[in-house]
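What follows is a short report on a single structure.
Presenting subunit A:
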Amino acid sequence: MFLVWLLAVPLAGAIVTLIAPNAAAKGIAAITSILGLIGYAGLLFIDRAGVNWSWIPAWGVRFHLVGDGLSLFLLGLAAVMFAAAIFASDQGAGRSYYFWMLLLEFSVVGLFSAVDLFVFYVFWEVLLIPVFFLLTGWSGEKGKKAAMKWLVMNLVGSFFMLVGIVALAVIHHQDGGAFTFEINKLSGMVLGPAVGSWLFFAFLVAFAIKAPLWPLHGWMPDAYGESPAPVTAVISGVLSKAGIYGMLRVMIPIFMPQFREYQMPLLIVAAIGLIYGAASALRQRDMKMVTAYGSLSHMSMMALGVFSLTAVGLLGTTFYMVAHGLMIGALFLVLGMLENRTGRRSLDDMAGLNHSAPRLAAYFLFFVLGALGLPGLPGFAGEYMIIQGLVTSHVVFAVIAGFVLVVAAWYMLRVFQAVMQGPAPTTGIKDLVAGQVAWLVPLAGLVILIGVWPAGITSHAVPSLYQAMHFAAAKGGVR
Partner candidate 1 sequence: MIAFGILAIVALIGGIGVIVARQPVHSALFLIVNIVALAIFYIILSAEFLAAAQVIVYAGAIMVLFLFVVTLLTAGKDDEEAGEELSGQRITAGVLAILAGGGLAVVGVLYPSQRIQLGLPQNFGNLRGMGDVLWGPDFVYLAAVALMLLTAAVGIMVLNRPPRKKADPEARLKERES
Partner candidate 2 sequence: MIPLNWIVGLAAALFAIGAVGVLIRKNPLIMFMAAEMMWNAAALVFVAYARSFHAMSGQVMAFIIIGTAAAEVGIGLAIIVSVFHHRHRLDIDEVSQLRG
Partner candidate 3 sequence: MQGLLEILVLPLIGAATITAFKGLMPKRLAGIWASFLVGVSFILSIVADVRLSHLSASHRVVTGAIWNWVTGFGPSIHFQLYLDPLAGVWLLIITGVGALIHVYSIGYMHGDDGEPRYFAYLNFFVFSMLLLVLAGNLAVLLIGWALVGLASYFLIGFWYQRPTAVAAAKKAFVMNTLGDVGILLGLALLYLHYHSVGYQHLFAIFSHATPGSAFFEWTAFLLYLGAMAKSAQFPLHMWLADAMEGPTPVSALIHAATMVTAGVYLMTRLYPLLRIAPVTHELVAAIAAFTCIFAASVAFYQQDIKKVLAYSTLSQLGYMLLAVGVGAYTAGVFHFMMHAFFKAALFLAAGSVIHALNGEQDLSKMGGLWRKMPWTMAAFLAATLAISGIPPFSGYFSKEAILGQTYNSGHYILWGIGVFTAGMTSFYMFRLFFLTFFGKPRDEKLYEHAHEAPWVMTVPVVALGVLSVVGGAIGGWLNGWLAPVFHQYAGASHAALESGPIFGTVIAVGLAVVAFGVAYWLYVVRQTAPRAGIASIPGIWMYKAWGMDSAWMAVVVNPLKQLGVGVLAVERGILAGVMGIADGVQAWASDLAPIETGYVRRYALSIMVGVVALLAYYLIRIGFIS
């Protein structure tokens, strides 16, 4: 029942926020997010039972949520990142900001736990709306454009996925099965080659846009660049994982033959994205953009893990999603603090801030190191498993991925050094205040924990992955 708690608390909080006075909004949101964390703790340690209620009996739609190994830690990621983002948010942001934030948390939690495609799609699309308003309402004219891009691009994908979902259910029904949207039941189907390919790409495009993967990342620079830092943190840290999660949750069990068929082109595209993001990050002059493109590269890494179609690659992706979410989200939050303090984003305009803000610099560096995949921090374990998967399937992509890790070190350090090191400016900035340390410390601690003990996550993820692969195995299987 803790899953329901986790889902219901943000929704209730959102509604309360809407009624409450502006001044109380942040407090309510903070309490809600803490309640969410408590709910998550309950889910993790006490009771992982999901729910399976009938929703629309006429179509066999069931409100079926689970907290299994695939989703458990993404739920945790969501709970943690939303809490951090809410704590990091501006006091004066107003109630509608927190309303949308909590609504977003609600939809993300639903998305990460749904195993009924209808429910999955409902949350998948609902989450576009809060982001749209978060982008639109708290930044200027460019933010409006960014919001529009976000919405339209994501919908392009998800509408085709909608057709795919309905088609899957209908085909299943016409093949003599029940009319259902349960992934587990749909994954038993054998699709014809043409239909299978069409549906495969319908899903793939939707997930690739959300991730985003090259070359469907058009919405990303603006959305990351124009949104307030907590929103960027949530989008990059949590929402972008939805795309990859969808591939694992939905596509692997259902579309294994298609994955096999198109593996090589997919790997090539993902590898291009990998290099592309890294090379782009190398030349960006805006610290948020460097991180954004770095993140694009990392998402391609996860895609490579999926496309490797190996058990360890999939596991690596599962783990890397959580790890990357925590680190990149935190990194964006730190960048947001920097932007707040200096009012600037260009690397050319900043230098030597370490001098006046050593603690901020320390946390900054910590998350930078995490993002560049330093062994001992969680990114490394994920990258290792993905590379292990690539070595197993196509070693050349492992080499490319390895090479990009070097470039990643280069561009990530470039940001840190440009901002924090070098001659100190005449006017310093304020260092971290206690309230900020209060949420940065747990985040950093969590990063270290899963960095030195990835098995804590991977051991739980494996049974669920096995379940996903159980169906895939029947159709050509993963190695």
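Some observations on this one:
Simple rule for what comes next: contacts are C-beta pairs under 8 Å (C-beta built on N, C-alpha and C of every residue); 3 or more make two chains touch, one makes a residue touch a chain; residues count from 1.
These made the cut because all candidates are chains of the complex that A comes from, given by their letters.
Predicted model, so just to flag it, every value in this text is computed and none were measured.
Although all of 1, 2 or 3 belong to the complex, subunit A touches just one of them, candidate 3. Chain contact summary for the complex, subunit A toward candidate 3: residues 145, 148-149, 152-153, 215, 217-219, 221-222, 275-276, 279-284, 311-312, 315, 352, 354-355, 369, 372, 374-376, 380-381, 383-385, 387-388, 391-392, 395, 398-399, 402-403, 405-407, 409-410, 413-414, 417, 420-424, 452-455, 458-459, 461-462.
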